[in-house]
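The other protein chains are all here in position, but one chain of the complex has been omitted.
Moving on to chain A:
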């Protein structure tokens, strides 16, 4: 029995490592594609993983302005959040609502990172993270629209629904678009990436360095894997997620598409970023209301 328990723990850790490696490589690929489109050679695709390893072994000290233990706990919370999302969503196919709950905790991580450091740049990144919470509003509307169609928010049920009725992306194109914008807003160098704008140094991450930054980078790698998987599972379904190789291919295609958009669009100002996200929210809400009224 104990051996079985140990096996579960090893399996879980191995899967987290796999998710981080895939997510990290995809984020590396993202940087490479953006660079090539902009006429630069760009860093190697492995760069994200190499950076993570480098920061992991760097010396760390706590700034005198930091509010502890929140300052270092927030990095651990970040990794816990995305590992939980990985197991609950990808492994156990639980409710989409729980995953969205874990996703919004990412906002708390960004906000907490920025606030707890005491740095004005971190603070600004944190405050911008609060502003960009407008990106989450379409998320809840998307959840409502999916529920109206499938009568369930359990990912397993949604995948089963698509086995019979085909990919949801063709039935709910606007919901898929709204979710795609959410993915886009999470990508580095995206037009909505106002929390990491270079005009505020590194935003909420400014004062988190060494092992803390490394932990946050591991969490970001897993987050990218989980978010792409959710999009594929919820909108394309068993066609892609039933085969690991097809899932990987789907993730590469999605990342490339996002990279293309990121390379060709400038970073929006915070006001414009929020305005566009609110516009998408309003349209998604209208879509939901129309579907309710039309039955």
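Note that contacts are C-beta pairs under 8 Å (C-beta built on N, C-alpha and C of every residue); 3 or more make two chains touch, one makes a residue touch a chain; residues count from 1.
Simple rule for what comes next: contacts and distances are computed from a predicted model.
As stated in its UniProt record, the chain not included in the shown complex is "(NiFe)-hydrogenase-3-type complex Eha, membrane protein EhaH", which appears among "Glutamyl-tRNA(Gln) amidotransferase subunit A", "4Fe-4S dicluster domain-containing protein", "Fe-S cluster protein" or "(NiFe)-hydrogenase-3-type complex Eha, membrane protein EhaH". Touching the chain that is not shown, out of A:70, A:149, A:239 or A:283: A:70 (per the contact rule at the top).
Here the missing chain is touched by one residue of A:35, A:130 or A:211, and it is A:130. In the complete complex, the residue from A:21, A:104 or A:283 that touches the missing chain is A:104. Looking at chain A, the residues touching the absent chain are 64-71, 73, 94-95, 97-98, 100-101, 104-105, 107-108, 111-112, 115-120, 123, 126-127, 130-131, 133-134, 136-137, 140, 143-144, 147, 151-154, 157, 274, 278, 281, 292-293.
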